[in-house]
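Let me begin by handing over the structure; questions about it come next.
Every protein chain except one is present and positioned as in the full complex.
Take a look at subunit A:
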Amino acid sequence: MSEGELREGLRAAVGDEPPLRFDPDELIRRGRHERKRRRALVAVGVATLALTGTVLSLPGLLGLRSGDGPPGFDAAAPPVLTTTVAPPVLTTTAAPPVDTTPEPTSSPRGIADAKLLGAYASQRLLTIAPEVKVLRAEFTEPGARDRSGHVTGFVQFVDREGVTRVTAQLSAPSMRVTRERFCAGATCSEPHRLNDGSHLESAAVVDPKGKLITHSVAHFRLDGSVVQVSAYNFDPVDGGGVRRTVSLDNDQLAKLATDPGLVAW
């Protein structure tokens, strides 16, 4: 068969084309509906993230002190903080309470645009997990335009197991997010002190049925701000199936949380 015959054959194949039933108005109506549905989904996602942040902060707002911490947290026992340089042994009697007034807010230096913040987070995610493909990123407006003290957002991506998200919550120093509040209601591992004196906390939350797992890492920075990032074994906004593993491990989450560029204030 020559190429000419192939061309003729293809033309002939569509020769008995049935009449086209195409209504552009109906198509545009469906397009508008789809667009509204997507916006609603994003709004629900952001609201869910904000609610998660509020729930995590609530024990502290209700006056939780170091002595009445979560189960398994013994305030009387001196916690030993591991460190790579000089492992100091901190005692709760000598050290000031963790939820003391944080250092004053530094001057505005963060990324002051939600799109830029999303792009930056996406780029950092690709650096620490090059095998994933970023689908989109959305953040609430950071910096001076934000009055809630929180910037929340997510990077949606796809990896070998499917679509999921990594969520981030950047809390201003004024929110006074403490390590105790972060660990309330979650299973926290040993805190880790970094060379600059800031702290990392890792927590795992498992739903009562034991299927949905959330891994969170929070970086408690010296200026009092907190960057918390979470990965899941499911898509926290769209739902869908449960993955075999959580999409990012703690090391990857720690790299994101400690990223010096991930700042909103």
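Points worth noting:
In this section, a residue touches a chain if its C-beta (ideal position, glycine included) is under 8 Å from a C-beta of that chain, and two chains touch if they have at least 3 such contacts; residues count from 1.
Everything that follows uses one rule, which is that contacts and distances are computed from a predicted model.
Look at the chain that isn't drawn here: its UniProt entry, checked against "Protocatechuate 3,4-dioxygenase subunit beta", "Heavy metal translocating P-type ATPase", "ABC transporter permease" or "RNA polymerase sigma factor", names it "RNA polymerase sigma factor".
Touching the missing chain, out of A:R11, A:K209 or A:R244, is residue A:R11. By the touch definition given at the top, subunit A reaches the unshown chain through residues 1, 3, 5-14, 17-18, 20-22, 24, 27-28, 30-31, 34-35, 38.
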